[in-house]
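Next up is a structure, given as structure tokens.
Just one protein chain is left out here, and the rest sit where they should.
To keep things simple, chains are lettered A and B as they appear, and every chain counts its residues starting from 1.
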Amino acid sequence: MRLRGWVALLATAAAAGCGSENDRTPAGAGQQDGGVVTGDLTVFAAASLTGAFTTLGDRFEAAHPGTHVTFSFGASSELATQIAQGAPADVFASASPATMETVTAAGEASGPQTFASNVLEIAVPAGNPAKVVGLADFARPGIKVALCAEQVPCGAAAVKLLRAVGVTAHPVTLEKDVKAALSKVQLGEVDAALVYRTDVQAAAGKVTGIEIPEAGEAVNRYPIAALAHARNAAAARAFVAYVLSADGRAVLRDAGFTLP
Amino acid sequence: MTLDAVLRVRRGAFEAVVELRVAPGEVLAVVGPNGAGKTTVLRALAGLDPLAAGRVALGDTVLDDRAAGVWVPPEHRPVGYVFADHRLFPHLSAADNIAFGLRARGMRRAAARAVAAQWLARVGVAELAAVRPGRLSSGQAQRVALARALAPRPRLLLLDEPLSALDAGTRAALRTELRRLVGEYEGCCLAVTHDPLDALVLADRIAVLEAGRIVQAGTPAAVARHPRDGHVARLVGLNLYRGTGVGGAVVGGAVVGGGVVGGGVVRLADGTELVVAEPVHGPAFVAFPPTAVAVHRSRPDGSPRNCWPATVAELEPHGSTIRVRLVGRPQAYADVTAAAVAELGLAPGRAVWAAVKATELAVYPA
Partner (left out) sequence: MTRTAPTRQRSGLPAVLWLPAAMGLAFLVLPLAALLVRAPWRTLPGQLRSPVVLQALRLSVLSATLATAVCLLAGVPVAWVLARSAFPGLRMVRALVTVPLVLPPVVGGVALLLALGRRGVLGRYLDAWFGVTLPFSTAAVVLAEAFVAMPFLVIAVEGALRGMDRRFEEAAATLGASRWTVFRRVTLPLVAPGIVAGAVLCWTRALGEFGATITFAGNFPGRTQTVPIAVYLALETDPAGAVTLSLVLIAVSVVVLVALRGRWVGGLAA
């Protein structure tokens, strides 16, 4: 008797599993479908987009009942490598055109569009203990500053900006991503760091931001694209469209991004 | 510099209560079966185990006094210890092993090496100076262990079953060697062994330890003549029994015991009665050598008053005779010639009769 019960349970579960499988629109089927946006959506996005995209994801789910958006935030280059190796993603939003280039070159995406830009800002610990006022202070002897490593978009922009302004900084550390640099500021381990304006906004209260007048010398453009092998192509395109829409732009602007 | 020790030592549920005195230059052997507490006593003297009560003093130096709260840790006692399993440090050569105690007490390396070389020669293994213990035979290792314990010139030398880990041939050779070295040693020497022969050879005095108590002490000769322990008796070559003398009855003005005029009877625990030549009362030991036992095919007539049926259990060569173990009431060892074995057709399982004359039995109070 018990064995039969287990078998029945397993059969039901299998049927249910199969049933939900059908909810996923296989690649390409969405196009003929005519725009019913539902099901699971996986978005790979640069770490600096965490706050803004999470909000966008919630709103997207509200607008399209039945959808479930999952984000994977991380370093753009890491995400790009994963996509090139076949990770199951539907949308890719990166923090630099270069990393998007690796994805398009691998044939995983086409027609990326710039949806936002980010500029650098100085972040100092709450209370500004080292009394930093501008980029010139980065060359002050004895000061401890953190930059991003040159290999990541934030770091490349920092190098460009400092060169443009003519300041030679001696950072104590070149962090592997912008969040790590920010956390060093939050912990008070460094007196200042060059991070994105969006990061300063997201950490409001814990760090103080100092705007850089010359920030326009090094702007990071953020491209977004639906991926060629997306499992939910309809939802992918819808999400990209949503990000580019007025609603999406408003959220991004609130987060501190500059809009094209 | 006499060793004066009153010990009460506990190891789990076992307790040993012992009183010892050893004069300088004297060798006291403590004999007893395994589990009697010999090693326990030795370890307490060395300070490796604590005393439950008592006092240990070497001359004027008090090493341990429970009541007064005095306790000298082992590393500060002038004691040398030779372990049954030699315990030579496996990562040091023989010479470095011997030098260890000297260097631990502050001697410089070169001087210690020189002393060690002397000792190696003295124990007869000079060529093994650089050899590690793993490559030494057990006899060689025990010699090195002895040198190691003696090199720091301790005032008390403790030998724990020094020969038990050796095979019979090596044991015999080392026993003589040990006798010589211990004879030259000027401090107090206490050796424990379960082998009475070791004790008889090495010791000036013997103490027999059983279940944590000393049951007999004296010179080796005295103990061998009148052993009070089956263990000791067996080795010195005696059949030993413990029973109660029930005296003899007075018949017609003479004491008659067991049918012998002037004799007595000793009743053993299992009810067997042995007829002895003198009347005796109370707890008594009865002993007779295996040579006094005559083995017959059938019940003999004649004078032997002690005669009982027995079965041959095993035969063992013993010098120029064969020692036969007979199972019966009582069990006994008998020494017979090889010719007798052939004539009687003795083999394990054979039913025979054993006989011993009353006059051959030695009786003494327990």
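To be clear about the criterion, contacts are C-beta pairs under 8 Å (C-beta built on N, C-alpha and C of every residue); 3 or more make two chains touch, one makes a residue touch a chain.
Just so it is clear, the model here is predicted, and its values are computed rather than measured.
> In the intact complex, which of the presented chains make contact with the chain not displayed?
Visible chains that the missing one touches: A, B.
> Pick out which of B:9, B:29, B:44 or B:79 touches the chain that's been left out of the picture.
Going through B:9, B:29, B:44 or B:79 one by one, B:79 is the residue touching the chain not shown.
> Of A:174, A:210 or A:228, which one is in contact with the hidden chain?
Considering the complete complex, A:174 is the one touching the chain left out.
> Touch as defined at the start, partner being the missing chain; which of B:90, B:169 or B:319 qualifies?
Of the candidates B:90, B:169 or B:319, B:90 is in touch with the missing chain.
> Among B:46, B:94, B:209 or B:307, which residue is in contact with the omitted chain in the full complex?
For the chain that is not drawn, the touching residue is B:46.
> On subunit A, what residues meet the omitted chain?
Within subunit A, the residues touching the omitted chain are 75, 77-78, 81, 144, 146, 149, 151-152, 171-176, 180, 184, 187-189.
> By the contact definition given up top, give the residues of subunit B that touch the hidden chain.
Residues in contact with the chain left out: 46-48, 73-77, 79-81, 83, 85, 87, 89-91, 100-101, 104-105, 134, 148-149, 152.
We take it that only the chains that are shown with their structure count from here on.
> Distance-wise, how many Å sit between the C-alpha centres of subunit A and subunit B, to the nearest whole number?
A distance of 88 Å separates the two centres.
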